[in-house]
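Of the protein chains in this complex, one is absent; all others appear in place.
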Amino acid sequence: MPNKNGSVYGLTILSPIIEDEKATPSHDLQIRNYLSKLSTREDSPFALAPGTHLARLVVMDDVIYVGMPACEEHLKSKYLIFESNLDGDLDGYLNGLAASIPEHLDAIWQHCVGYPGAGSRRAFVDYMKACQIETTFFFAAVNDKSVTETLRALQTQTAVTDFIARHQGADASTLQRDFIAFLGYLKSLPLPKAGSMGPHRPIETGGRNE
Amino acid sequence: MSKLNETDIQGFVLRGYNLPVARYLFLHFEGAKHARSLIARLLGHVTTGQRWDGAKPQSTMNIAFSQRGLERLELPDATLLTFPVEFQQGMKHRAGILGDDGLNAPERWDEVWRAERVHAWIGVNGLNAEAVEARCAEVLQAMSETGGAILLGSQDAAAEMVNGRPTTSEHFGYTDGFGNPDYLGVERSSQPGQGKLLPDGTWAPLATGELLLGYADEAGELPVAPVPHLLASNGTFMVYRKLHQNLATFRAYLDKQAALYPGGKEKLAAKFIGRWRDGTPLELSPDGPNPSIAQDSLRSTNFTYSADADGARCPIGAHLRRVHPRDSFGFNGRLINRRRITRRGLPYGRFAAEGEPVSDSEERGVIFMALNASLSRQFEFVQQQWIQYGNDARLGNDKDMLIGSHGGRGRFMVQGDATTTNPPFMCGNLPDFVELRGGEYFFLPSITALGMIAMGLVDPR
Partner (left out) sequence: MSNINGKVYAMNAITPMKPWKTWILRAAFFALGHIKPLQKDLINLSFIEFARWVIVPRDGFPSLGNGQVKEDLQYDYLLFFSNFNGTWNQYIDAFSAVLSGGLNLVWRWSEKFPGSVPVTLFKEYIARVQFDTDYYYTAYPQATANDVKSAHIVQASVESLAAIAENCTPEQFAEAYLKFVLQVQCHLGETGNAPVAG
C-alpha cells in the first residue's frame, strides 16, 4: 500500500482553493497570510494535534512551464497542498486534527472549495479523503517509531551522554546505584514538547537558524 | 586530459615548495594605473609551477587578489560579477556560514583583516630568513618605485628547526604535512590514499578541475568559473586563515585528560587527530607510533576506515577522519571527492619545548591556506559541515575536537573497545584550542591572467 511505509503514513492532500475575483485579498493570499503568522514550533497546531512527524502546507499557484519544446499550460485553480508524515492510520489522524485544532483547520481550509468545516468530523474526514492523492512512492528513513517514541529517545540520548560523561572512571557499585537512580530520573522527565528545539543550550553551531 | 602548462600556473598552486621560511605581505592598491604597473613589474618574478629538478631557488614569490583588489584594479564590473558569491563577499562576511563567531568573530581579528582593505597577498617563501628578506626587499622596492601599493602588514612564518633542519611539526606537537590530494597531471607520481578511492580499493588522482579552474572536475564538467575563460583558467581560489593556537590550554587539557585515560598521554593525543605525534596513522598502527610507516609515503596515507566502522582505532570525530572521511560515508568514497582541499602554510611564532612554561597570549599558531576550485563547495563545506558540525559523521552537532569553536562546552568521544588500554573515553568541557585571528579569500591567477590584469586587458562579458 504505497501510502504507508512501516507504521508511518504519507498523506498527500490537494485542496482546490476558491477562485473569487471579488475576494480581496484573494483566497490563496489569505491562506498564505495566515500561514506566515502561524508558529512552526511547539505552539504549532501540528504539535498540539497528535501524530505528526513532519508536515508542510504549500500554496501551489500553477504548474511550471519547463520551456520549449514542452507545451505551456496552466491550472484553472490554485491548490493547497498538505503533505504530512504521520503515525498510524488516516482516519485516526484526521479525526485527531478535527478534535484538537478545529479553529486552525477552519481558518486555513475555509478558503478551499467545498470545505465543510471541522465541526462535523464525518464531513471533514470525507472532504480530506476526497482531496487525497495516492502517494506513488513513499520513503521513510525511520518507519517504525512514533512521534512520542522519537521525542522520548532524543531525550534519553541527551541524558545518557551526560550520564556517561559524569561517570567516567566510577567504581562498579557507584555505577550500578547511580544508573538505577538514573532510570528513575528518566521516567520522571516529562515528554519533550513536539516541535520544540529541545532544552536550550549555549552551544552555537555556525550561528542562527533560518 | 590536456597536459598542464606548468609555466602558466603559479608554483604555489602546484607545489608545496618545502621552503621552511615565509613572509606574507598584505598590499593595498591606491589607484588602478599604478597598481597595474606594479603587477607588470612583478610579473617576470612570479614563481611558476615549472619543475626545479635539482636547482631549488633561494626564494619564491607568488601573488593573489581579493575581490576588493580586483575591483581596485578596475576589472570590468561584468567580469567581477561572474566571480563566485562567496569570493565577492569576502571571508569576513561569510562568518555566519563558517562559524566564525565567539572567539573567532571578526571583531577579535587582527586589525589588518578587520578593515577589509587587503587587496593583494604576496607570498614569499625561502630557504632561510635572509633569502626571504632579500626577496621581500625587491618586492617593496617595486612597490615604492611604481607607487602601486602600500604595505598594510605582513606575517612571518617558519617551520620549527631541530638540529638545524626544518621539521613539519606544528605547535601542539603533531607532525603535519600529510594529506594533500593528488590531482591528475599535477604530480609525477601518485601517493596511495591521497587521491580518490576506486571500486577495486586502489587510489587514483582526483580530477584536475578540483584544484584548477578550466579543467574537468569530479562531477564530469568544467566547473563554474569566472569569465572570460582566459582570466580564470589555470587559476584557483585560496583561503587564508591565521589560526592562533592556545598552547597552554591545549597542554593543560591533554595532561588533565591523559591522567584519566588508561591508554596514556601519547595515545590520547593521537586519538584527537588520528595520527600519533610522529605522523603514524592510528588506523594502521593503533598501539604505538611506527616511523617505518610514518616516513614511507606508500604507507603513511594508505588506509581506509571501513574496517573501523566503530571508531575503535581512529575515533569517528578525530580531526583527520573528519576532514578526509575516505570511505566512511559508504559509496566507495564518492561522496567526498569534491570536498578535498590542498593545504599550504607554515606555523608562526616561537616553538616551545614540552615542559617549557607557555602562555596562550603568546603569538603562535599556523598560517592556514587552502587551495580549491570552489570555496563554497570545498573549503566552506568542510569547515561548516565537517568541522563545526558532525551530522555526516553521525555525530550530531559535535565539532572538531581540535579546531572547532567549543566555548568550554564541547565534547569529544573517543570510541574504544573492551581492552583495558583502549576503553571508550569521553573528553568533555572542550575549550577553544584554536582561535581565528583573521583572513580572506583570494584569487590566484595564472601567469597569463596576471599579464591581462597588468595590461588592463580583461574583457567584460
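In this document, chain identifiers A and B correspond to the written order of the chains, with residue numbering beginning at 1 in each.
Throughout what follows, a contact is a pair of C-beta atoms (placed from the backbone, for glycine too) under 8 Å apart; a residue touches a chain by one contact, two chains touch by 3 or more.
If you're wondering where the values come from, they're calculated on a predicted model, not measured in any experiment.
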item	value
Sole residue of B:G96, B:G264, B:P291 or B:G408 that reaches the chain not shown, by the stated touch rule	B:G96
Which of B:D77, B:E221 or B:D287 contacts the chain that the document leaves out	B:E221
Residue, one of A:S7, A:Q110 or A:T135, that touches the chain absent here	A:T135
Chain B residues that touch the omitted chain in the full complex	86, 96-97, 99, 218-221, 224, 310-311, 316, 330-331, 334-335, 337-338, 376-377, 380-381, 384-385, 388-391, 394-398, 411, 413, 415-418, 423-424, 426
In chain A, positions touching the absent partner	2, 8, 10, 12, 14-16, 19, 31-32, 35-36, 38, 40-41, 44, 46-47, 52-61, 63-64, 66-67, 70-71, 73, 75-77, 79, 81, 83, 85, 113-114, 130-131, 133-142, 145, 147, 149-154, 156-158, 160-161, 164, 171-173, 175-176, 179-180, 183, 186, 194-198, 201, 203-210
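The definition used in the following text is that only the chains that are shown with their structure count from here on.
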item	value
Contacting residues of chain B [partner chain A, same complex]	95-99, 101-102, 260, 384, 388-389, 397, 399, 405-407, 409-411, 425-426, 428
Touch list for chain A against partner chain B, complex	161, 164-165, 168-169, 201-208
